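Shown here: the complex without one of its protein chains, the others still in place.
Moving on to subunit A:
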Amino acid sequence: MPGKLKAKIVAGRHLPVMDRASDLTDAFVEVKFGNTTFKTDVCPKSLNPQWNSEWFKFEVDDEDLQDEPLQITVLDHDTYSANDAIGKVYIDIDPLLSCEAATVISGWFPIYDTIHGIRGEINVLVKVDLFNDLNRFRQSSCGVKFFCTTSIPKCYRVVMVHGFVEELVVNEDPEYQWIDRIRTPRASNEARQRLISLMSGELQRKIGLKVLEMGGNAVLGYLQCFDLEGESGLVVRAIGTACTLDKLSSLPTAVLPACNSPSREMKEPPFSEDPNPNIHSSGPSTPLKNQTYSFSPSKSYSRQSSSSDTDLSLTPKTGMGSGGSAGKDGGPLKTLLRQQTQSALEQREFPFFTLTCFPPGFLIHVGGVVSARSVKLLDRIHNPALGNTRSYKLLDWNSFTADEPETRDAWWEEIRQEIKSHAKALGCHAVVGYSESTSICEEVCILSASGTAAILNPKFMQEGCLDSYSEHSRLEDPAPPSCGFCHIPYDELNMPFPAHLTYCYNCRRQKVPDVLFTTIDLPVEATVMGKGSLIQARLCRLKKKAQGEVNATAISNLLPFMEYELHTQLMNKLKLRSMNALFGLRVQISVGENMLVGLASATGVYLMALPAPGGIQIAGKTPSDITYEQHISNMQKKINDTISKNKDLYEVHPQEIIEEVIGSPIPESRQRSRLFRSHSESSDEVSELDLSHGKKDAFVLEIDDTDAVEDIHSLLTDAPMPSGFYSCNTEIMPGIYNWTSSLQMFTSVRVFRLNNVNLTNQGLNKIFNDLCENLLKSLYFKLRSMVPCCLCHLNFAVAVPEEELIQVAVTAVAMTFDKEQAQENFKANMEKAIMKVISENEEQLQFPLELCTETPAPQPFSPSKGTGHQDGGGIHTSARATSVDYSSFADRCSTWIELIKLKAQAIRRGSIKTTASQEKGSPLPEGRSRSLRCMRPFPSSTVSVVKMTPLSFLPGTRIIKYLGIINMFFIRETTSLREEGGVSGFLHCFIAEVFAMVRAHVAALGGNAVVSYSMKECVFMENPNKNQAQCLINVSGDAVIFVRESEAEATAAAPQTSSMQNLSGAAEANA
């Protein structure tokens, strides 16, 4: 009985006219939660009703609180006939369940109807009172914080990264053939919206349980996806990275509502932020804590079914990275360290991390991209529990390949195993920047997963056998940290694939590959030359229409060729820009009835640590003809021109070209592929495709047939960006540091109809390529007023919704920056240097302090061990933004002192947060709170501005609070497509409505921005003959409160700023 949900309906406005006779509406509201419904009075004859209802109270399980949304339905009262529904509002109350997020939801929500869209607004107040749940077998996981952000949230530090969490739930889709069903589309769409809302609530709760089990208190990089499998059902699945977070700023947070902490027998989140001191057993709390930090064995949170066999496949440890590479890796100590880490990570079923940004020092080495795809046939759900609104994943799923029940879980399990083994082959023990996706067409489904193999710093994993922190730090970073992650993790003598290695161009001590592909963001510590650039490889492949197994086989046969070609395109385009590394690589392969579409996007950069790329050579295979040779030399000239133009454009001017690159015009055949992938048609067979066996070198393009000519042609037809524009698909644009605060998030969707039935692969490629290029051109044109600006996080999603349609959806943010780069570059470097000094100082400082607090504790390490690093961790996204967060040494000392105080008080069971900030007397928290206060009251008359961005930060601002995750799902349908302005008019309106609803929910939580926003799903279907269309959109993000950096600085205390100035002054003097 652990929660009381209270809702109050205040007023409505801009309601639609429901009564034609009077041009007015008699509105009332139904408030529903679970099975309980309350009604307001009817407010007669008003389009702006004032209900001012009493508080409706629902007494519910916290399990339900997590699963169910609050449903508000606005209706028009009709005396003689049935009441007409005006529309609905679903409110996810999850943000209220976490103790430090929002405390109240209050604001105007758009009233939404699946047919009419937004119809007026309703003002609602929602609160939750949580009681303590001491039940150790409870099913709820209130209080676990969810973040879409794939980096460490700005106002937190990570105490410990626990690792991968995943879960999926399945159900019958209430409507899989929306047009043919008997019941009204509206009814089934509403049922669908409600169901998905429920399922994602349930999914979050289950993930939360796993996190608690692991001892964490938060999920970072939470990625939730829907698979609309049509007849076989609906799958909602999510992955994330479980962490233990600690709040950084000492903002006097509002008094925390009573919130369940995990029962005491279980591991308890180690933070003092736990608001329920009375739950702690008094006495020695430390030994209990010990458990938390020790790494939980994989079994405890892995799923029952397949974990047993997976373990089998994992047990043979290859001992990769020890042995031969030891000498080069910087001494036996390091090897030891690595083994330790490795074993720590190998204990886990899946050492995967959905994060893409890491604190400096977290990544030790990066191996390269690992990916796996698998083609599956969906079969009708064999579901004994049909009709049950909540069915669970342990249902019997019949797969076509095997007689034994195969669940979706097992499918993913299999793919993850494959990824893991690829990572291992690269000598890596972990996969970072991990993501999963599906593409479904009829009954065929392609499951894909990809990530970046890496070796991580064990500090963050808190393995029990790490004896001493100080020893550890002595070991650390024999090489300059800026290039460490580029060094190869695998053994040089026993390379997993032929690669060309050179000594690192930065430290000259260790080997680096000549090209590096990754799915993560550029690490902060990396030094790059010039700017980055969006690089895309686009490809279409025709396929015969087929059914069932034949179809699946055809697709799996095509996949390797597509991957190979995409890879070649990426490589060529990279060379064309004189760059040597790709970040944020995302390869999408979408399946349609008669074609496959592949799109690979990444951000190319020139990493200083890697060798300069050579040019591109064209070689004719049959050099007999003079005109032919002339043609080739023309082509060569064009390519060379493009390369030199690009060098200027991206300011990439490698100074030293050493080694053999000069010597041989046509380098010896070698393939620098880091792409390791495979695809499998069924579970038992894993066929690996090593791209290195490709016959052609990435440098040499042989023109032996028309295909190759086309290829080269398409290589050169990538239109240059208009001046003043840059683009990338990562969080930040390498080479741009001085963002100004103006930004514009946008979504653009295009659907292209191929009317010509007799298309060749080439023709199709060209169309698809033009489609993407034109879309980009349109974006540049639209945003021309923002120049100079950069399109960041350009996220393309392709789909083949129908036989002759290709759909491309783009979400990105345009951000302006200052032109004065040169100076800024210098400054940014300075800042980095300063930061480094600071963090060193801090680390030194930290140990004695640690010791004095921790001495009574028997265990050798404490949860806060990782924090020294973590502190610096927030910087990664924006070097600029860091200057404030990490500028002052004093600030950090105070944070430390505070933390210690907090700990002390946690033992004394005092009320933690508030006392701490009161005692401290540090000017900082006051300053912050003031700035918080002064920004909170929004102008009441107008709608408050809510910024949205797919990035994890807003330039020129500081995020001071995360209010909770936004995860919304909407369906919109129409039966009057032409009247609503055709498909474009319909979708335009719908997207605008989705934005509006996201903004309204954020504003109601008290926030003023959404970060890490993404549109996960945009499924558009039309039937122009019937004048009908339907669209599903799923969006997510993190609701936050930010303050302008200038405000924050102004309110911050003077001494701190001056100390910062001193520091930077000193650094300048040194320089």
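One rule holds for everything that comes next: a contact is a pair of C-beta atoms (placed from the backbone, for glycine too) under 8 Å apart; a residue touches a chain by one contact, two chains touch by 3 or more; residues count from 1.
Operating definition for what follows: contacts and distances are computed from a predicted model.
Q: The complex lacks one chain in this depiction; which UniProt name from "Histidine-containing phosphotransfer protein", "Tryptophan synthase", "Aldehyde dehydrogenase domain-containing protein" or "Fibroblast growth factor (acidic) intracellular binding protein a" does that chain carry?
A: "Fibroblast growth factor (acidic) intracellular binding protein a"
Q: Using the definition of touch stated at the top, determine which of A:I959, A:A996, A:V1011 or A:V1040 touches the missing chain.
A: Considering the complete complex, A:A996 is the one touching the chain left out.
Q: Among the options A:S374, A:T603, A:Q744 or A:T957, which residue touches the chain absent from this view?
A: From the options A:S374, A:T603, A:Q744 or A:T957, the contact with the absent chain belongs to A:Q744.
Q: Can you tell me which of A:N35, A:S81, A:T627 or A:N755 touches the chain that was removed from the display?
A: Of these options, the touching residue for the absent chain is A:N755.
Q: For review purposes, identify every residue of subunit A that touches the missing chain, sorted by number.
A: Residues 13-14, 108, 110, 118, 121, 722, 744-756, 767, 774, 777-784, 805, 807, 941-943, 945-948, 981, 983-985, 987-989, 991-993, 995-997, 999-1000, 1020 of subunit A touch the chain that is not shown.
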